[in-house]
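The complex is shown incomplete by one protein chain, all other protein chains being positioned as in the whole.
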Amino acid sequence: MSAPPTPHAELPARTLVGVWSALVALTGALVAANRYAPGNPGIVATMVITPAKVSLVLWYFMHLREEGRAVRYMLLTAACTITIFVGLLMLDYSFR
Amino acid sequence: MTAAGHAAPHRDDAGSRMGMWLFLLSELLLFSGLFIAYAAYRSIHREEFHHAGAELNAALGAANTVVLLTSSLTVALGVRALRVGREREVPRWIGATILLALAFLAVKAIEWTTKYRHGLFPGRPELAALPPGERLFFGLYFAATGLHALHVVAGAVVLSVAAALVARGRVRSDAPVVLENAGLYWHLVDVIWIIILPLFYLAA
Partner (left out) sequence: MSEAASASVDLSYLGAGARPGIRGWIFSTDHKRVGVLYLVSLTFFFLVAMTIGVLMRIEQLTMGRTIMGPVTYNALFTLHGVIMIFLFVIPGLGSACGNFVLPLMLGARDVVFPRLNLLSWWFYAIGAVIVITSLFTGGGPPDTGWTFYVPYSLRTTTNVPLAIFGAFVIGFSSILTGLNFITTIHRLRAPGMRFTNMPLFAWSLYATSWVQLLATPVLGITLLLVILERLFGVPIFDPAKGGDPLLYQHLFWTYSHPAVYVMILPAMGAITEIIPTFARRTIFGYRFIAFSSIAIAGVGSLVWAHHMFTSGLSDTAAMVFSLLTFLVAVPSAIKVFNWVSTLYKGSIELSAAMLYALTFVFLFSIGGLTGLMQGALAVNVQVHDTYFIVGHFHYVIFGGTGMAFFAALHYWFPKMFGRMVDERRAKLAWLPIFVGFNLFYFSMLVIGAQGMPRRYFDHLPQFHTGHLLASAGAFLMVAGLLLMFHNLAKALRRGAPAAANPWGGVTLEWSTPSPPPVENFAELPPVPEKPYAFPREVAR
């Protein structure tokens, strides 16, 4: 059994709304980047903004900030697994 | 059953949440199969994916994203309300979430019926006439958004059940894990959509 988790002060509603605003703003930036700078700049914007949005949802909405090391490592394991699956698969498709 | 003499049944909220996180990871891997397929096909049909993406309405996709992001906010506020002891606010917040979910599904239905009327639908002739890369784009699009919509429905049901339990006093602010876990599921549905948006709606 692990030690009881250190109690986290409940996030004020304001903070949650702030996170939401950031998410909406990032969505706008993402759409704009892909519309006005399509091709590689758009792709780069996507590869930066999308993980940022996902991280905000995970950290604040899903309370990842309150979870212990175990859950965070589990998430990391899944993320690495997906990355490796895609990466190895692309070894085939990129070099055909 | 506990042995005689135990006052309260064994409760492990951290364990319950860990189980829920693990389930979410399995759901993430389920959708990842689609993302893997997308990566493969996009790499060998770059131009056609770009072209097919133009058929999708980026504005609607973005609007639906905002709808889902807002629904995540309402869920987060609902869980917060429960945790600070304001149980009576929970049904309102979850109700708002369900309404937003329905709005999301309505937009999705409009998108799909529009595609159907233009023949860009599995089994319809216009789709069959497209070049292979574009056909595959739409194949993946319908598979991904269809599977996601099923998860929206499932999430809405799970949240409704959790909210009902709160309203009945079966889930309380000192034991919020059931609603927290329902909320986690909903947020995952949001996360999946966050990934789907650029893949399909911003491919053009």
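Letters A and B mark the chains as written, and numbering starts fresh at 1 in each.
Note that a contact is a pair of C-beta atoms (placed from the backbone, for glycine too) under 8 Å apart; a residue touches a chain by one contact, two chains touch by 3 or more.
Keep in mind that what you see is a predicted model, and the values were worked out from it rather than measured.
**Student:** Let's see if you follow the contact definition: name the visible chains touching the chain that is missing.
**Tutor:** Output: missing chain touches A, B.
**Student:** One chain is left out of this view; which of B:62, B:81, B:127 or B:202 touches it in the full complex?
**Tutor:** Of the listed residues, the one touching the omitted chain is B:127.
**Student:** Among B:58, B:94 or B:136, which one is in touch with the chain left out?
**Tutor:** B:136
**Student:** Of the residues in subunit B, which ones touch the absent chain?
**Tutor:** Answer for subunit B: residues 1, 3, 10, 12, 14-15, 18-19, 22-23, 25-27, 29-34, 36-37, 40-41, 44, 122-123, 127-128, 131-133, 135-136, 138-140, 142-143, 147 touch the chain left out.
**Student:** Contacts of subunit A with the missing chain: which residues?
**Tutor:** 1, 70, 74, 77-78, 81, 84-85, 88-89, 91-96
Just so we're on the same page, only the chains that are shown with their structure count from here on.
**Student:** Using the average of all C-alpha atoms in each chain as its centre, how far is it in Å between subunit A and subunit B?
**Tutor:** Taking the average C-alpha coordinate of subunit A and of subunit B, the gap between them is 15 Å.
**Student:** Okay, in this complex, where on subunit A does subunit B touch?
**Tutor:** 2, 5, 10-11, 13, 16-17, 19-20, 23-24, 27-28, 30-31, 34-35, 38, 42, 46, 50, 53-54, 57-58, 60-63, 67-68, 70-71, 74-75, 77-78, 81-82, 85-86, 89-90, 93-94, 96
**Student:** Under the touch definition given earlier, write down the residues of subunit B that touch subunit A in their complex.
**Tutor:** 14, 17-18, 21-22, 25, 28-29, 32, 35-36, 39-40, 43-44, 58, 62, 65-66, 69-70, 72-73, 75-77, 80, 83-84, 180, 183-184, 187, 190-191, 194-195, 197-198, 202, 204
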